[in-house]
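Note that one protein chain of the assembly has been removed; the remaining protein chains are unaltered in position.
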Amino acid sequence: MHPQFGRRQLLVAALGIGAGARSTLTWSAERLTLTGSSTVAPLALEIAKRFEKLHPGVRVDVQSGGSSRGIADARSGIAQIGMVSRELKPDEADLTSSVIAIDGVSLIVHRSNPVATLSDDQVTAIFTGKVRNWRDVGGPDRVISVVSKAEGRSTLELFTAHYKLRNSDIRAQVVIGDNQQGIKTVGANPGGVGYVSIGTAAFEAGQGTPIRLLNMGGVPASVAEVRKGRFPLSRPLNLVVRGEPSQLTKSFIAFAQSSAVYDLVEAQFFVTLAPA
Amino acid sequence: MRHDSDVLAKQLLGVFAAATALLLALVLGFLIRESVSVISVAHVWHFLTDDGWYPLERRFGLLPMAWATLVVSLGALLVAAPLALALAAYETFLASPVVASILRLGMGLLAGIPSVVYGLWGLTVVVPLIAGWQAPGTSLLAAILVLALMIVPTIAITSSAALARVPLPWLQGAAALGMSHRTLLLGIAFPAARGGIVAGIVLAAARALGETMAVLMVAGNVVQTPSSLFDSVRVLTANIALEMAYAEGDHRAALFASGLALALLVLALTALAHRAQRGGSYAA
Partner (left out) sequence: MLFGAVLGAAAALCVLALAWVLWDVARHGLTLWSWSYLLDEPSNAGRSGGIAPILVSTLAILAVALTVAFPVGVATAVWLAEFAPGRAAPVRLALHALAGVPSIVFGLFGSALFSVLLGLGFSILSGGLTLACMMLPPLISTTEAGLSALPSEWRRGGAALGMSRSSLVAHVLLPAAAPTIVAGAVLAVGRATAETAALIYTSGYVDRMPGSWLDSGRSLAVHIYDLSMNVAGGDRAAYAAASALVVLILVINLFAASVRRRWALRQLAPD
């Protein structure tokens, strides 16, 4: 006897797919697609959901894929809006950017490390491998584990620009991709030092993750200081469009910049555009 | 005798096989198309001899990462294979039916857990343990251990199915001759199941070579030729994952080329395995 169930399942599945396909081919005209930075994506997702509630019938889809993809898709038209977690470069002048939030970047160390601040020279020395032990900068006798970001990340570019380094000068013991990985890596290593988003680090430290934020140039690393504009290292989170945006796009961007979403921005531990 | 149903079956199945072949050609073609701009003797020379991997400064030295990939995968296989084979043998021959089905379930579970979960576990459990021994913790050793855990199910599941196919009369004969478990397993069961076991190991090797997320989270990702188990290393797949989103032009092509190199490596591995398998299963 043949095992019957296989054929029956296939038939059902085929019918299901057919029915599904037929019902989908009518898209609402009001559809917006955003692609790009995975840093901006969770924020954009929540903003999109709130926007959809206020504009029934409109669909806003948020996809990730990285800032470069956001730029490429905005240019090619695959997406109406690109999400980019940095300022636009000179060769991206064909796009217009709108800032929706600011993200500060600070150095973090393991909580058990008593070092509270590092001068610019010390940071450079540590990250270029000239200083290998914490005791040389006033800390305990412990090997330094430098945690740096992979090439091409905007956080890395921000960091190297600020400290006037080239990526090939950096001698890291660990290279990471995302902020969370950086936090987890430093948290797992008593000798670790890295640079991550301030808001995220502050939240995680508050939750008990064993990390601590370092001051930079005398300014404490906190979301408040970034908002006041006093923290030296920060980057804008941008929505970019090419050419003249549609009415829907304009409306969405305006919404994303408005005070109606400040709570969403803060829920992601970024800094809003509200005047300090 | 030529049956009509056979002619029909051959054609119908042939269509499916052709579809598969087409698909494979498409994927490989895509890989080649995306990497073609860096497939030239001059470029390959760069891949092999450039000092370091700094694509934004046009330095494309792939060799350290290639070594890292090989060592991590080989290490994982060396750790996983004996464990998995022992597990498969135990589950097929020695365990009670209840325990055996629990073991099979457990292996199926292990096989479906996403690499990001293994990576998280590795980062929060294995890395601090290793860091306590020697910084930074994210290391070749961590990658080998986590990867080994991930490929144990592949080897165990396929080997178990292969061992189950060993003809019962052979096992009964061995028992009648008074053979010990060890002789029976090593002398009869494993050789008889060699085909399936090798197939499983090759599959596991392919999985190990292609694994990205978990290794990215625990290996450290520093581009350097590994000289100790505690060194931080970057494998080719992690490199692609870290940089693909930001790569353009030759950099992007170089990443695809490393993907192509991986595919070719698995191909070579498989060819080697087939050669070793010549004269394999006694049952065919």
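When the chains are written out, they are named A and B in that same order, and each has its own residue count from 1.
The definition used in the following text is that a residue touches a chain if its C-beta (ideal position, glycine included) is under 8 Å from a C-beta of that chain, and two chains touch if they have at least 3 such contacts.
Everything numeric here is computed off the predicted structure, so don't read it as measured data.
Q: Among B:Val38, B:Met65, B:Ile130 or B:Leu149, exactly one should touch the missing chain; which is it?
A: Considering all chains, including the one not shown, the answer is B:Leu149.
Q: For the chain that's not shown, point to the residue among B:Val38, B:Leu120 or B:Ala174 touching it.
A: Considering the complete complex, B:Leu120 is the one touching the chain left out.
Q: List every residue of subunit B that touches the chain not included in the displayed model.
A: These residues of subunit B touch the chain that is not shown: 1, 3-6, 8-10, 12-14, 16-17, 19-21, 23-28, 30-31, 34, 82-84, 86-87, 89-91, 94-95, 101, 103-118, 120-121, 124-125, 149, 152-154, 156-158, 160-162, 164-165, 168, 180-182, 185, 195-196, 199, 202-203, 206-207, 209-210, 212-213, 236-237, 240-241, 244, 256, 259, 262-267, 269-270, 281, 283-284.
Q: Of the residues in subunit A, which ones touch the absent chain?
A: These residues of subunit A touch the chain that is not shown: 1-3, 10, 13-14, 16-17, 20-21, 23-25, 33, 38-39, 41-43, 45-46, 49, 61-65, 177-181, 197, 199-200, 203-204, 207, 267-269.
Quick note on the criterion: only the chains that are shown with their structure count from here on.
Q: Using mean C-alpha positions as chain centres, tell me how far subunit A is from subunit B in Å, no decimals.
A: Centre-to-centre distance between subunit A and subunit B: 32 Å.
Q: Within their complex, state which residues of subunit A touch subunit B.
A: Against subunit B, subunit A makes touches at 65-69, 142-143, 145, 147, 150-153, 166-168, 172-177, 181, 184-185, 188-192.
Q: For the complex, give me every residue of subunit B touching subunit A.
A: 52, 54-57, 59, 120, 123-124, 127-128, 131, 135-138, 216-217, 220-223, 232, 234, 241-248
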